[in-house]
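Below is one structure; the comments refer to it alone.
One protein chain omitted, others in place.
By letter and in written order, the chains are A, B and C; residue numbering begins at 1 in each of them.
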Amino acid sequence: MADPMKIRAAMTDDVIEVKVLMSHPMETGQRKGADGAVVPAHFIQQVTATCNGKTVMSAQWGASVSKNPFLSFKFKGAAKGDKVIVTWVDTKADTRSDEGVIA
Amino acid sequence: MNLNRRQLLKSGGNASLLAVLMGAGLLKPGFAFAADWNKSAFSATDLAGAIKGMGGSEPTPSTEISFTAPDIAENGAVVPVSITSKIPNTQSISVFVEKNPNPLTAVFEIAEGTEPTITTRVKMGQTSNVYALVKADGKFHSAVKEVKVTLGGCGG
Amino acid sequence: MNPIRKLSLVLAVIAVAGCAAPQVGSEASSLDARTAAALASSFTGAPPEWLQRLVQDDVQAQCSTARGRPSGDVAGAIVLSQQAALKYPDSGLMGDWKNGEKIAQSGVGLQFSDKPGTVPGGNCYACHQIAKAEIAHGTIGPSLLGYGKLRGQSEAIQKYTYGKIYNAQAYVPCSLMPRFGHKGILNEQQMKDLTALLLDPASPVNQ
Partner (left out) sequence: MNRVAAVITATMLLIATTGPARAQGASVEDSIAAYREMLADDNPAELWEIKGKAFWAKKRGPKNASLEACNLGLGPGVVKGAFAQLPRFFADSGRVQDLEMRLVSCMIDLQGLSRAEAEKNHFSTDNDASDIEALSAWIASESKGMPIALPQSHPKEKEAYAVGEQLFHYRAGPYDFACSTCHSSSGTRIRLQVLPNLTEPAEAKAIFASWPAYRVSQGTVRTMENRITDCLRQQRMPMADYGSQVITDLTVYMGVQAAGGQMAAPGLKR
């Protein structure tokens, strides 16, 4: 199973800034491994973030997002203590969902 | 089932419920997402193809896009990019690395209530122009910056 | 005999005998003995032929002892001994600058991580600015931009340039630059190609 994400959500005035670190190899399918064979592509394709049942971010990714990806975005319409839930799904249909509390 | 799931997502469904369902093997996310994932845009090898894949045409250069990326990346594996759009009705923000094998890197949909600003980190195989693409009112706008990718370390 | 040299001999014995406990002469300082012991115990997984690399030659020992700043006598002796060991090709000192540029860019070779048969590069850009187009250059060594333009291509300059690549310590004692010919890192043709990179008027170095 995939390793947990690190999610930080901080509110300044009425804007919540969300910062997410994900644990993922983000293999492009172009790289050769130590044995000389091409490492098959394996990357996160879809990321969604919800807060109080509302989608606040949805993204599609290609293989060129960096390994152990970082993402930051901002939204309005939530309060301190609310939870931001981030979910990703990759090319192997692996998925991971974690939450961060707005501070 | 896939349709339900997609509808859930589209309507901003409960992600933790989704995770539970997927964990229980009730949903097969790969298939649903493969359908959602914009394969034609992500497989395009040039800017025109990628934008066509996203349903747009020739982007207009815009000074209303604030695009931060380093002049020189010490390592191409991690290149930080920040994009903020001041264009009204921004619908999506994308990153496009011209000389990567598959240049379209990421597309962020900006929901109602979400600020048109994102920061992420991308891989670059070599020195290249990097485009910030903003879709607003169905039209594409762009900002571009060259990022130099250098050799590093002791060379072996 | 200086203590570090003695330490090297101790190591040489260890490397050859392959034993872990060093045999230390009574007159060697205890710090040097302990340093030798640390070296002798720290590479037990390495192939025996690699252990020879831990053994210092005279110049390495002298430069270590002097912390890179040898006294006048030692410095003079190093320059003389290294000058005497210079070897030049039978004919011609200038090769192909295009190959030279590739050699200057390449940093592989002689590392335990290299595949067998890897041809070592010179890794010149790690320390020197050479061609203007390459911004990723080091500054440990002086900039070589315009090297040939500044000096011309006389036989003396060719000889000096080749010699410097072959063994920098024949000119600058305890130089930080590897002795590419003296230690067999680069072959004769590679050093000729690098000489051409620096001196050929068509080379990007001299544009």
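Everything below uses one rule, namely that a residue touches a chain if its C-beta (ideal position, glycine included) is under 8 Å from a C-beta of that chain, and two chains touch if they have at least 3 such contacts.
Predicted, not measured: the structure shown is a model, and the values here were computed from it.
Colleague: Of the chains you can see, which ones touch the chain that is left out?
Modeller: Across the whole assembly, the hidden chain touches A, B, C.
Colleague: State which residues belonging to subunit A touch the missing partner chain.
Modeller: 3-6, 19, 21-23, 25, 33-34, 39, 66-68, 70, 72
Colleague: Tell me which stretches of subunit C touch the chain missing from the display.
Modeller: 31-32, 34-35, 37-39, 41-47, 50-51, 53-56, 59-60, 63-64, 67-68, 79-80, 83, 110-113, 125-129, 135-140, 142-147, 150-151, 156, 159-160, 164, 170-172, 176, 178-179, 183-185
Colleague: Tell me, which residues in subunit B touch the chain that this view leaves out?
Modeller: 68, 70-75, 77-78, 80, 82, 121, 150-156
The definition used in the following text is that only the chains that are shown with their structure count from here on.
Colleague: Could you work out how far the Cα centre of subunit A sits from that of subunit B, in whole Å?
Modeller: Centres of subunit A and subunit B (C-alpha means) sit 13 Å apart.
Colleague: Mark out which residues of subunit A touch at least two other chains, giving numbers and ranges.
Modeller: Not one residue in subunit A touches at least two other chains.
Colleague: Mind pulling the subunit C residues that touch 2 or more other chains?
Modeller: Nothing qualifies.
Colleague: In the complex of these two chains, what residues of subunit B are touching subunit A?
Modeller: Going through subunit B, the ones touching subunit A are 9, 12-16, 18-19, 22-23, 28-31, 33-34, 36-38, 42, 77-79, 97, 100-109, 111, 113-115, 117-125.
Colleague: Please output the residues of subunit C touching subunit B within their complex, sorted ascending.
Modeller: Contact set of subunit C toward subunit B: 105-109, 111, 113-114, 121, 123, 125-126, 135-136.
Colleague: Please give the residue numbers of subunit B that touch subunit C in the complex, ascending.
Modeller: 72, 148, 150-152, 154-156
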